[in-house]
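Excluded from the complex is one protein chain; the other protein chains are retained at their positions.
Every chain is named by a letter (A, B, C and D) in the order it is written, and numbering of its residues begins at 1.
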Amino acid sequence: MSEAIPQSPPRVRATAKWPGLTVLAVVLLVLPFLAGNDYHYDLMIKIALTAGVAVGLNLLVGYAGQISLGHAAFYAAGAYGSALLVSHYEITPVPAMLLAAVGVAVLAWLVGRPILHLKGHYLSMATLGLGVIAAIVINNEDQLTGGPDGLTVAPLSVFGHELSVFGSYQLFGLTISGTQVWYGIAAGFLFLSVVFALNLIDSPLGRALRALHGSEIAAQVAGVDTAKFKLRVFVISAVYASLAGSLYGYYGGFITPNIASFTHSIELITIVVLGGMASTYGVILGAVILLLIPQFLTGFQELEMVLFGAILMAVMIFMPRGLVPTLARRFQKEAP
Amino acid sequence: MAGSGTPLLDLKGIRTGYGRIEALHGLDVAIHPGETVALVGANGAGKSTLLKVISGLQPLTAGTVTFDGEDLNRRKAADRVHRGIIQVPEGRQVFAGLSVEDNLMLGAFSRRRDKDVADNLEAMYQRFPILKEKRRLHAGNLSGGQQQMLAMGRALMAKPRLLLLDEPSMGLAPLIIEEIFGIITELKREGITIFVVEQNASEALAIADRGYVLETGDIVATGSGETLLNDDSVKAAYLGG
Amino acid sequence: MFSEFFQFTFSGVTLGAIYALVALGFTLIYNASHVINFAQGEFLMIGGMGTVVLMDAGVPIYFAIPLAIAMSGVAGILLHRLAIAPAKNADVVTLIIITIGASIFLRGLAQVFWGKEYHALPNFSATESINLGGAILLTQSLWILGIAAVLVTALGLFFTRTALGKALLATSMNKDAASLMGIKTGAILMMAFGISAVIGAAAGVIVAPITLTSYDIGIMLGLKGFIAAAIGGLGSSTGAILGGLLLGLAEAYTAGYISSDYKDAVPFVIILAILFFLPNGLLGSRAVERV
Amino acid sequence: ADTIRIGSFLSVTGPASFLGDPELKTLELYIDKINSSGGVLGKKLELIHYDDAGDASKARTFANRLLRQDRVDLIVGGSTTGATMAAVPLIQQAGVPFISLAGAETITTPVKKWVFKTPQSDRQAARRILMDMKERGFTKIGLISGTGGFGASGRNVTKEEAPNFGIEIVADETYNPKDTDTTAQLTRIRNTDGVQAILNFDFGQGPAIVTRNYAQLGIEQPFYQSHGVASDSFLELAGDAAEGLRLPASALLVADKLPKSDPQYDVLNRYKNDYESRYNESVSTFGAYAYDGLQLAVQALMKAGSTDKAKVRDALESIDGAVGVTGTYRMSPEDHMGLDAESFRILEVKDGDWALAE
Partner (left out) sequence: MTALLSVDNLGKEFGGVHAVEDLSFQVEKGRIHSIIGPNGAGKTTLFNLITGLYQPTSGSVHLNGRSLAGHQPHELAPLGMCRTFQNLQICMNMTALENVMLGRHRHLKQGTFTSLFKLPALRRADQQCREECAELMEFVGCGQYIRHHASAMPYGALKRLEIARALAASPDILLLDEPAAGLNRTETDALREVIRKIADRGITVVLVEHDMKLVMSISDQVLVLCYGRKLAEGTPEEIRANPDVIDAYLGNRHSREEATA
């Protein structure tokens, strides 16, 4: 206290990121060797894309503490946007995807401005409303979107080469199936998502975001323009969703309004909470688990829903902070 | 004063902590009926933690809490209130969204069926006229000091047997501090047992029968208020130059 | 012309009263814990489906209804005991996800044991509808409105006039401080879940003659109820009723006067507009936070 | 392989469960029956089924799983148009014969190499209804439809076909499949000048609510429903309100009232008896789509003499005159559905039961 022993300021350093990233990279590289068939790849691709969205959503929900129950709308906007740009304006898929992302960013900016001053459940409510409106528009504008029956999406093509999941390609002398190429794309997307998210969190910007969660007033008097920062992270997370949505569309070749539904938004937020709010690796695990559970449950037929609900509850009850943070804590506790 | 006989509150070997960090390292504290005991210590010494232990808000890793001969370890916080252990918590903790009057009435929740609650309320208003003036206001809109008065009033509504005060004078104007110490003295006269944590150590020790000095989770000194007031090391650490 | 307007109004009020009843259930649990209980819709389902199943088993309707409602009350208490209480110290979002899990679980159970078909319950009154100025008002709507009015008054009194009601509010504001007042916070929460389940089930029974009922009826009604509660201002029972009516009328007038294609979008536009001007809904209390 | 693997994804739960549930039951029932009488081509049939819960993207996932992990020989499934269409691109790429149980015309028009279907298309249903309206002399009608896949598609084809029958749609309203009240829309239709009849095109519980609202409002114009509600459970839900309404449906609902000479008489009654004795619930025309789908698949397998996918596909395409519950199938390279509008009979609700309308 007053007679604090004079000491040189302690060496304080930011925690290193490379160990986590290395593990992620290794896992992503090893997984293909464990894949037994194309269906496994299919699952991994979907998990990677969904995890990417969740990593982005986590920036908004886990770090900045702003709940969105309408994020599926941005995912769908990315998917439909790029699909329509390709089919209606003959833009090639990759630029279409980027254009869609820009469009979604503008959209998120426009809608985010008025609603982000809402707090807590009212914000959830407003985002939910936007999500529902988006789903209704997609459903009703069937001339453009195919309505409830869905829309066929052109496959991804680079310099005119189409990438079909059933095709096979020569790469560096190796024969690689289309599915494997797609796995590479999805894994790459996820990896970059994580790198960017980690960079962001560990920057002054990220600190300001977390401060929004902790105490908005404290952030304000420190000079953080809270409205602007909320809007920024909202846009960033929307762009994550948009890109993943575009990729999903190209990969699946078919999209329906279901991807914009409230259920999908709930699924995304569940992934974030399940994996662990404010834990980037946690939400990846959350995506893995939430998408894998149904696969194991298909054998139970009728009981699938019962079991899924029970598992979801059990995980949240026993790991209220989410998987990774709870496990990390337990691990620390046991360590000497 | 009462120094012998069975203590009203008896803490033995209290250990507790947050996560892996232990905050209290096996304390023994005994408070006899009618005593006023002060607890002093630096920031982070564990004073609030100890009070939380007594109220049942902080789980123990070892030790026992005995109140009036009954082992309280298995009793939940609410049950302890019904036995008369009332705390004015650190940082006021008023129910921000409820009116001042509702806050006071909730203070009497444990004896809400008693007939004299309304009278007590009136008495409380007399004691803190400002609360009467503001009785319809949301407690969260009170000034800091007004909230502190409300927290005190709320606790008194419960008719405590053992009153735990965590820094009751915090944020109060000098005149009101006098008032609060006046109330403590009055309660003491009424025979209520009081355990008070105060940063205003000289005042607290002056009205206390006994005092404990807590340092990073251990009791390092104990004795009558007067002895501690004159103890040089206590002086240096808590009473200032 | 006027008859058309009346018709839309009746239809809107009926819908609105249904939403309002659901919203009331949300209000109670929200006030006790700040949790949005996404399983609230399932309580409606248990009420409606429970009655149907019991009646199929030969129980007369007069017993079937209270039994089904009691069943739902038990489900509410179990939900608290088995899922909410064990997750102590979990934050609100986690609890919300637990209620989502619970809703899936309950729906799954209903589907396995009670089947997937839709069912209709008979009207409560013999006459089905009344002709008023050329417009048709369902007698069942009157039942719904009446019961909604009774429930909202009762809940309103509970929160403003009873010590228990205040204790419930205090619990959500500051759990530790509430237990320092001698409030058994666990029991309070359990009570909130129980009563809310009973209200939900009662709503489920009285709306079933209009909406039909099935194992998945709770999804949509639950969602609409949440929306109504938020428009009205979370935590306010009068607000829940207002919000419900507003939502119902908005839907009916949009369908009637504007476009049935965008009928479902318009209420959301209205909601966004309301929240834009009243960030805490119509009657929601402003968050009291001083620095 | 020692079994013939039949893959299926159906909406056994969720909003379309009234389709998927009887479909799955029918498949299980007849696969058991076929296996106990020796199987097909000397092999047992093995059913690999997933529940898509009415979610098209789940359907796609499961189709993927059937194709890539389970490597099925053919697929009979897809309760809804959305689920079917979500799976079609994958199935086309993988090249596996697929018999869909969903209604919309888009499934087989334009013809897709590997895709077949058993229910009549919604266009044919619309035609059949409009035909009946024309016969009764209606020229102006009101239309109310759900915004789900089935309703939206039905609305489109009805609007396209109406002029061909000299009928004008003067009121056109929609509702959300989960809506609990449609009186506002019906009031608008009723108050539109000159409406002579009203058609509700949708499936699920929506039409039951529309029917009840129709009766509550005391609307007098004749009322039509689509084949989407052709089941006894609709009658239960709609109750008295359904009295007098008409709809196009397969003859299954009036199987016992058909003359014995009817070419479908045997098939219809056999299916009805099999199903009702096994499951102790009444048959629905939707389960029949699965019956027909499975029978077509078996016929094609036998005709092809192997499970070779291309051969089975060719055999399917050449089926000519297979009598099913829904109708008599005549496939061709131009028509992968094989039924005509006449396979629909117009039924009317009389005294709370189905009857053939005259």
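Just so it is clear, a residue touches a chain if its C-beta (ideal position, glycine included) is under 8 Å from a C-beta of that chain, and two chains touch if they have at least 3 such contacts.
Just so it is clear, the model here is predicted, and its values are computed rather than measured.
> Out of A:A126, A:I236 or A:I255, which touches the unshown chain?
Selected residue, touching the omitted chain: A:I236.
> Which is it among B:M149, B:I192 or B:I219 that touches the chain not included here?
Reading the full complex, the residue touching the unseen chain is B:M149.
> With respect to the chain omitted from the figure, which of B:D28, B:E70 or B:E178 is a touching residue?
Here the residue in touch with the unshown chain is B:E178.
> State which residues belonging to chain A touch the missing partner chain.
Interface with the chain not displayed, on the chain A side: 1-2, 4, 7, 9-10, 12-14, 65, 196, 199-200, 202-208, 210-211, 213-215, 217-226, 232, 236, 278.
> Residues on chain B that touch the omitted chain in the whole complex?
18-19, 21, 40, 42-45, 48, 90-91, 130, 141-146, 148-149, 167, 170-178, 199-202, 236-241
Going forward, only the chains that are shown with their structure count from here on.
> Return the chain pair with more inter-chain C-beta contacts, choosing between A-D and A-C.
Of A-D and A-C, more C-beta pairs in contact link A-C.
> Please list the single chain whose C-alpha centre lies closest to the global protein C-alpha centre.
Located nearest the centre of all protein C-alpha atoms is chain C.
> Based on CA centres, what chain would you say lies at the far end from chain A?
B
> Taking each chain's centre as the mean position of its Cα atoms, how many Å separate chain B from chain D?
74
> Indicate the whole-number Å distance between the mean C-alpha point of chain A and the mean C-alpha point of chain C.
About 32 Å separates the centre of chain A from that of chain C.
> Can you pull out the residues of chain B that are in contact with at least two other chains?
Nothing qualifies.
> Among the residues of chain D, which ones contact at least 2 other chains?
Residue numbers touching two or more other chains: 12-13, 147.
> Give the list of chain D residues in touch with chain C in this complex.
The touching residues are 12-15, 17-18, 21, 147, 173-176, 178, 180-185, 187-188, 191, 205, 208-209, 216-218, 233, 236-237, 239.
> Which positions of chain B touch chain C when the two form their complex?
55-57, 76-78, 81-82, 86-87, 89, 93-98, 102, 105-107, 109-110, 112, 138-142, 154, 158
> Report the residues of chain C in contact with chain B in the complex, numbered from low to high.
163, 166-167, 169-170, 173-174, 176-186, 285, 287-290
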